[in-house]
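Remarks on the structure that follows.
Shown here: the complex without one of its protein chains, the others still in place.
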Amino acid sequence: MKILFFASLRERLQCDQETFNDITGISTAQDVVDRLSERGAPWDTALENGKILVSINQEMASLNSAVNADDEIAFFPPVTGG
Amino acid sequence: MKILFFASLRERLQCDQETFNDITGISTAQDVVDRLSERGAPWDTALENGKILVSINQEMASLNSAVNADDEIAFFPPVTGG
Amino acid sequence: MISIQEADFNVQDEMDAFRTDCPNIGAICCFTGLVREFGDRSDLTGMFLEHYPGMTEKALQSIIDQAHERWPINQVRVIHRVGELKMSDQIVFVGVSSAHREASFSACEFIMDYLKVDAPFWKKELTSSSSDWVEEKGTDQKRAERWKK
Partner (left out) sequence: MISIQEADFNVQDEMDAFRTDCPNIGAICCFTGLVREFGDRSDLTGMFLEHYPGMTEKALQSIIDQAHERWPINQVRVIHRVGELKMSDQIVFVGVSSAHREASFSACEFIMDYLKVDAPFWKKELTSSSSDWVEEKGTDQKRAERWKK
């Protein structure tokens, strides 16, 4: 499972990409957040601020959405382009 | 008094401009139409078809609008630019 | 600024004029009208555009003034070509710059809608064998009137 981070979230985590090889216990996007948050600061506060969006395989999703081993999950702040 | 004609009206009348030196009896745009219509075809039918617009000194006006000796009166069909 | 001209125009040049020394502009909405083929006139070869010099500029300025009163816009540029034009030629350009996009969209559409019914231009369709003055469209009157609501 590939996990991407963008923009202010990427900078705060100082990380643009993670790979989970073992996804035991992970069935939703929320489970991905929980696994990352276990690392403590800054992961827990950055990912659980209530404004972070999630996409699965490049489509907008919600934290309740199901995730699979070969999915590309991305977390990012609200978009501000245009 | 200068009188201008544009577009299809100009072509139908085969005339782009007229000058009235004597404006005795002319106090409104309708009076100008009446004076021109006295010439008979094609003036009467071309000017009295109910769709012709009138401007006085380059501002839209109506047939009831007052006209003066040094005014520029124009008659033309509905506009179709853009 | 208003230009009535036979010459063609370059939209990027107009955009660049809006941008120069205007760091508070964030949005430009542009409309360009083209000579197009009509459903029933596939033999169209071009158009001839006539206008009423003097009154045209006054009518356009009045429309632009109204747009400035209604929306927080920065600059307005109107170019309308006259004379003989070929298929797909650019006829008219309306560009509006503003800080935010909503004002530029609304003002640009408003100016086009009123240009269509208030500015003294007349179009004649040209084919290889004929030339016919275009009739007014009732839909244009309706589109202009909806801004009065």
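The letters A, B and C name the chains in turn, as written, and every chain counts its residues from 1.
Note that a residue touches a chain if its C-beta (ideal position, glycine included) is under 8 Å from a C-beta of that chain, and two chains touch if they have at least 3 such contacts.
All figures in this text were calculated on a predicted structure; none of them were measured in a lab.
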What chains on display are touched by the one that is not shown? A, C
Omitted-chain contact residue, chosen from A:25, A:50 or A:78: A:78
Consider the whole complex, including the chain that is not shown, and state which of C:29, C:55, C:73 or C:126 touches that chain. C:29
Touching residues of subunit A against the unshown chain: what are they? 4, 6-8, 11, 55, 58-60, 74, 76-82
Quickly run down the residues of subunit C that touch the omitted chain. 10-13, 15, 19-20, 22-37, 87-88, 90, 99, 101-102, 104-105, 108-109, 112, 143
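Operating definition for what follows: only the chains that are shown with their structure count from here on.
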Which word fits how the chains touch one another: line, ring, star, complete or other? other
Please compute the C-alpha centroid of subunit A, do the same for subunit B, then give the distance between them in whole Å. 74
Counting only Cα atoms for the centres, state how far subunit B is from subunit C in Å. 27
Tell me, which residues of subunit B touch at least two other chains? none
Provide the list of subunit C residues touching at least two other chains, using ranges where the numbers run on. none
